[in-house]
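Attaching a single structure in structure tokens format; questions to follow.
Heads up, one of the protein chains got dropped from this complex, but the rest are sitting where they should.
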Amino acid sequence: MALNWYRFSSPATFYPLAGRLVPLFGWGAAVLAAVGLWLGFVVAPTDFQQGEVYRIIFIHVPSAWMSMFLYVVMAFWGALLLGFNTRLSGMMAQAIAPTGALMTFIALWSGALWGRPTWGTYWAWDARMTSELILLFLYFGIIALRQAIGDPRRADRACAVLALVGVVNIPIIYFSVKWWNTLHQGASVKLTGSSMETTMLAGMLVMSFAFWFYAIAVVLARVRTIVLERERGAAWVAELPEARSA
Amino acid sequence: MLEVHDLAGRRGHADLFAGVDFRVPAGGAVVVTGPNGTGKTTLLRMLAGLSAPAAGEIRLKGHKVAPFAPELRAAVAYAGHLPALKDELTAEENLSSLVRLAGGTAGPDAMRSALDRVALGRRRSLPARVLSAGQRRRIGLARLALLERPVWILDEPVTALDAAGIGLLATLVHDHLDRGGAAVLATHQALGLEPSRVQSLVLGG
Amino acid sequence: MNHWHFILGAYGVTVLAMVVEILAARARRRAALEAARAGADAPVPGAQLSGTGGPG
Partner (left out) sequence: MSGMALRSPAPAAFEAAAGRTADGALAGLRWAAARDLRLALRSRAELGVQLLFYVIVVALFPLSMTPERNLLATMGPGVLWVAALLASLLSLPRLFATDHADGTLEQIALSPYPLEALVAGKVLAHWLTTGLPVALLAPLLALQYYLDAGSVAVLVAGLLLGTPILSLLGAVGAALTLGLRGGGGSLLALLILPLYVPVLIFGAGAVDAARAGLGATANLSLLGAGLALALVGTPFAAAAAVRIALD
């Protein structure tokens, strides 16, 4: 069955579809997280060097991956909006920004708490953590720009341009910070030690999927709300069961 | 020359107008009127290609045009609320700058005679800052006379003009229609154009 | 402060942040539904066109 993308690109048909997907991905995330934590805390051994604190890796790495992945996805939806003028992609980009910023914050927070016992400080200007901090500023920039622009149409398109300029700059920022870091500090300390235990790797991968499913569930839930906010006057909103009752 | 089909305009959540259809033939004009806030400016900005309509389409010489389309930019002379002048530049510098921006050639004598025609000859080397609103608006009229654009879109062109200025504007528009140009004006001022050439569009009816 | 404090700190804040995000999303959804229930906007004003439209 050739999936007709255009049929789903209209908010009215997308709204119920997203409604069915949210619980699916939500529970999926919960199950995956349970398995991941079980792998991470029960199966994975105590590290001879770092003891227990390395277990923070199971949220630090997935959230760092998600923070960059979500920015790229947001830029993708932005490009789609500028290219094809599909309103829904603008709403998707808007829905992603807060979750992306949250993932970046989690990565920074967990990294700091892991760094304190390992390196003695919460912040050590490590290359990855520094670029993560700049990524957080980029997210705040997108969110602040949207708040400053009242009209949703202009906000979508302005944030799309900013996200595209940002996504081109992310690798450049990462490269320049790494360059700066090695010039001043030598190679940064490897967080994960020499070779990854298979169970650690498995735990991290499962947790990454858990984070991914969580992000999809929250973003889809938020985009449904944005659709409601923007299509307030539309007829199909009035007939919605939840809009009619109470 | 310019056709509009089922045009709709929104600002934020508010729908301004919908289902607007009209055709502006060569030599014809449409005068848009209506109470404040009914979207006259929004409609004119759409026709000039500055903003995208919420629905419907705009055709120039039969071809559908999107905002900022090159053919639209080449065909339209747009005069918005603001007279588009730089306070630091003199009247003559402003005029030549705007004409060259529109792709025209701005020889000094053409500038001087254009300014003479709008009774700004003696003030051409004064910075725009010191000119009155009416005088600044006249620089806009001189620009219209110099630009050879088939479609004029004028938003409240009479603001700040005195009686002589309005006469000047009426002559300009009249000659423009004679030459086979088209015009869309948002104004409540009677410009003495032959009723046979003019359509009236009332928004918010 | 042994390692378990830091682990708890990292995981605790993560879960807290996610719960806050979910609650915020639900609150925003309730507000949107309230607004939707407030009824559709005023009818869209039309436009009257008159006059012959000139020669040609």
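Each chain carries a letter (A, B and C) given by its place in the written order, and its residues are counted from 1.
In the analysis below, a residue touches a chain if its C-beta (ideal position, glycine included) is under 8 Å from a C-beta of that chain, and two chains touch if they have at least 3 such contacts.
Quick caveat, the model's predicted, so the values are computed rather than measured.
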- Message: Given the contact rule set out at the top, which of the displayed chains would the hidden chain touch in the full complex?
- Response: A, B
- Decide which residue listed in A:18, A:96, A:138 or A:227 touches the omitted chain of the complex. A:138
- Message: In the whole complex, not just what's shown, which of A:164, A:202 or A:240 touches the removed chain?
- Response: A:164
- Identify the residues of subunit A touching the omitted chain, counting contacts across the whole complex. 82, 134, 137-138, 140-141, 144-145, 148-149, 153-154, 157-158, 161-162, 164-166, 168-169, 172-173, 175-177, 179-180, 183
- Query: Given the full complex, what residues of subunit B touch the hidden partner chain?
  - Reply: 48-52, 67-68, 70-71, 73-76, 78, 80-89, 93, 97-98, 100-104, 117, 145, 147-150, 164, 167-168, 170-172, 174-176, 178-181, 192
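One rule holds in what follows: only the chains that are shown with their structure count from here on.
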- Task: Have a look at A-C versus A-B and report the one with more C-beta pairs in contact.
- Result: A-C
- Note on the structure: Of all chains shown, the one whose Cα mean is least distant from the combined Cα mean is C
- Inter-centroid spacing, subunit C versus subunit B (mean Cα positions, whole Å): 39
- From the C-alpha centre of subunit A to that of subunit B, how far is it in Å? 48
- Message: Where in subunit C do residues touch two or more of the other chains?
- Response: 41
- Flagged in subunit A as touching 2+ other chains are 232-233
- Item | Interface residues, subunit C side, partner subunit A - complex | 1, 3-4, 6-7, 9-11, 13-14, 17-18, 21-22, 25-26, 28-29, 32-33, 35-37, 39-41
- Residues of subunit A defined as touching subunit C within the complex: 51-53, 55-56, 59-60, 63, 98-99, 102, 105-106, 109-110, 113-114, 116-117, 214, 218, 221-222, 224-225, 228-229, 232-235, 237-238, 240, 242-244, 246
- Item | Parts of subunit C lying in touch with subunit B, wherever the complex brings them together | 41, 44-56
